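Quick notes on the structure that follows.
Left out: one protein chain. Kept in place: all the others.
Chain nomenclature is as follows: A and B, assigned in order of appearance, with residue numbering initiated at 1 for each chain independently.
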Amino acid sequence: MLKRIPLPAQFDRIIIGGGITVGAIGVPLGIVLVTLVAFGVISAPEMVFFVAAIIVILGALGCVLLPNIVHAALSLTATLIGVAALYLLLMSEFLALVQVLVYGGGVVLLLLFGLMMTNAQDDPVVTDGSQKPFAFLLVSLLIGTFITLLLSGDWGNPTAHVVPFELFGERLFREFALPIIIVAVLLDVAITGALVNVHTASNDLPEESE
Amino acid sequence: MPDISVTIGMQQAWLLPAMPVVAFLIISFFRKLLPREGDFLAIIGMLGILLVTLFIIVDFQGFFHDGEFHPGEANVYAFDWVRISADNFLFLIEFSTYIDAISIVMLIAISIVGLMVAIYSTGYMQGEDRYGWYFAVLSLFVAAMLLLVTSGSLVWMYLAWEGVGLASYLLIGHYWERQSAAEAAKKAFITTRVGDVGLLIGIILLWKATGSFDIQTIIAAATSGQIGETYLTVAMLALFAGAVGKSAQFPLHVWLPDAMEGPTPASALIHAATMVVAGVYLIARFSPVYEVVLVARDVILYTGLLTAFLAASMGLVASDIKRVLAFSTISQLGFMFVALGVGAVGAAMFHVLTHAFFKALLFLGSGSVIHATGRQEVEYLGGLRHKQPITAATFIIGSLALAGIPIFAGFWSKDEILHAVSSYASPFVYIVLAGTALLTAIYTTRLVLLTFFGDPRDRSAFDHAHESPSSMTLPLLLLGLLATVSGFFVFDAVGNLFGFSGGIGYLVYLHHPHSFHIDWAFASVATVSSLTGVIIGWVYWHGGAERAIKARTWSPDLHALLVNRYYLDELYQGIINRVVLGLAGIVAWFDKKIVNETGVDGGAQFIGYFGYRLKFLQTGKIPNYALGIAAGILVLSVMVLARA
Partner (left out) sequence: MIPIEYFLTLGAILFGLGLFGVLSRRSAILILMAVELMLAGVSINFIAFASYLDTDAFSGLIFALFVITVAAAEVGLALGIVLRLFRERRTSNVDEASDMRW
């Protein structure tokens, strides 16, 4: 039936399948959330949080479980955008913007380029390591410990503050000028290092020096 | 002179060891850069020592007030070297210098002979390998020796005592490429160490009894009866054990003949004139205490007597020219200990002085012979007086002094010793000692006759021979002069001339100064005995030495006994082989099997096995390592959880 739908041929079946799955899970969840909001069980920001949290967790699961690297990268993008939404909920518009720009734009693009440069596009499916069961056990315990820890803490009932753009920029470039410069140097060094690394590698290869 | 003596005097005695130490350091570090490998620095150092010694003598006279010597003012306290203090407890090692007449005699001997030997060595060691190193060690030796005789503290004295031992070791083994030289150096070092342990025990015993390392404090405590008599006797005998080792007395004399493997000028300085009399100096320094412990004094007396006689008899048959002199040195040191044993410190120190001059002269003369001919066995020498007139003449002067012929230095000092022995000890001691003096004259004559007279027995060595360069003959001439005249110092008139009323007795023996008065009957007996010895020697060894060869066949067993040095070396070697090496074998077995193979190797194999097993944890796969890190984080967070 899917073949009859007039979609571009390169659209992957799994993407379509994934979309259907997300829709199948997301729509009932959305209905449940909206109903809860409507009956006043949760507030509107909480509803937004749950939506974002579902996106984030589903994306993360996809990122670490999907066998196809390109799909994993795409679900990573979903996660990062969900995180940006969380930043907005935490009243940090600036960081949310930076998150979308740097992660959603830069980093994911970079990762995709990395995929392209390696031969991942020929055979994007890689098998996972043999220590996966151990990793699962360990990570479950770790998450359990973390959550137990943070729930056992007494956080009081704090509320979130807003940091205005102007104040943020002012303080960033006055009080934190030196760390900013150091980070700038760090970036410089990292880029130079990456360049040098790749460049010498190309010199070492006999077939490229022809 | 007074103006200078204000600035340099007994207060500046630390300069004496400091100068050669500087020379040693400069030569040993920069000898490749210096012209002539820096030998001139050693000579400059020796000249400086001689100069300071002269100033000290001048200053020293200022400490005489009304014919009394006040040494307290001469004891210069310099600094605390180690100071550990607690309640009712003080451990203090101080650096101090102490100069008295005994030190001055040693200083004169060291400075003059040291300078002569340094000058002589520039000719003798010319063109040798390690030329600069030789002079560096010579400077080190002189520094240690000067520290030894000027130190007021027993610890520093012990330090210097080991320092001269080290320098002696280095110089005996100077030609270490030769197996025999390396073994002789080892033998000398180990044998003297046996005695040094005694010295260390003595020092510790004295410190435990008095709580001080200061020599004068110890002497004062001991003579005032603060220390129990048995305790003091043991301590003093332990000190004497050190002297026995260093001064090559029976039974630890075996190292000195072998020590002749070193360069001859070094033998002259170390193994004839200075280091070997360190033991005499030590006993003389503690002579007030030995006045109290008469048992120890008797031990010294009879040890010296036995050594003197044994060594003289061995010198009678030794064939190596330097070994004859070495046996003679042992014998003469025995004379000195006999003098100390009867309490005649003045006579002993006088003999130290004259012996330093004439024995250094003899050694340097023998060095000249060896330098010229390349041989040192008397069987291959002979007739050299035609080729080496200066060497022969000075050697004969030294021999006459050694034999005890009147007007030469040895006569006066030996006469003093015999005189003291006849007054204070039994006739038996006197007769044995006089007999030893006779033997001395005989072997001395033999040595001179076989070396410089008769027909040359090794024609090629004889033809090759020539007189030594002036750098070597000049010290010979100067020492020859001193070997002739230094005995006159015994006369009051000569002593007065140098500012010591009462001659050598006043200079040295402060507690019972006695003017020397020559007993003509006594002296003539000694002279006749010496001349008899010379005549006997001439009869046996003149010309082709036919009578001597006949005498050898008369009793081959006795001859073999003497040539083999009473088989003492073999005895010691046997003891070492059986007892020491047996014990060492047990220890070595324990070390090898238990400590090494079970303890060390076993542990290593244990670790190695587990390492081999555990290395497979290092898979090289990054996710495995990350898993480890994550597990660590989990453990840490569980710990935090457990605490929360």
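FYI, a contact is a pair of C-beta atoms (placed from the backbone, for glycine too) under 8 Å apart; a residue touches a chain by one contact, two chains touch by 3 or more.
As the structure is a computational prediction, the values presented were derived from the model and not from experiment.
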> Which residue from A:A24, A:V41, A:A160 or A:I181 sits in contact with the chain not drawn here?
Replying inline: A:A160
> So which bits of chain B touch the chain we can't see?
Replying inline: 615-616, 618-623, 626-627, 630
> For chain A, which residues touch the unseen chain?
Replying inline: 43, 45-46, 49, 53, 56-57, 60-61, 63-64, 69, 72-73, 76, 79-80, 83, 86-87, 89-92, 94-95, 98-99, 102-103, 106-107, 110-111, 113-115, 117-120, 126-129, 131-132, 134-136, 138-140, 142-143, 146-147, 150-151, 155, 157-163, 168, 171-172, 176, 179, 183, 186-187, 190-191, 193-195, 197-198, 201-202, 204-205
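Here is the rule we go by: only the chains that are shown with their structure count from here on.
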> Once bound in the complex, which stretches of chain B touch chain A?
Replying inline: 623-624, 627, 630-631, 633-634, 637-638, 640-641, 644
> What part of chain A is in contact with chain B in the complex they form?
Replying inline: 129, 131, 134-135, 138-139, 141-142, 145-146, 148-149, 152-153
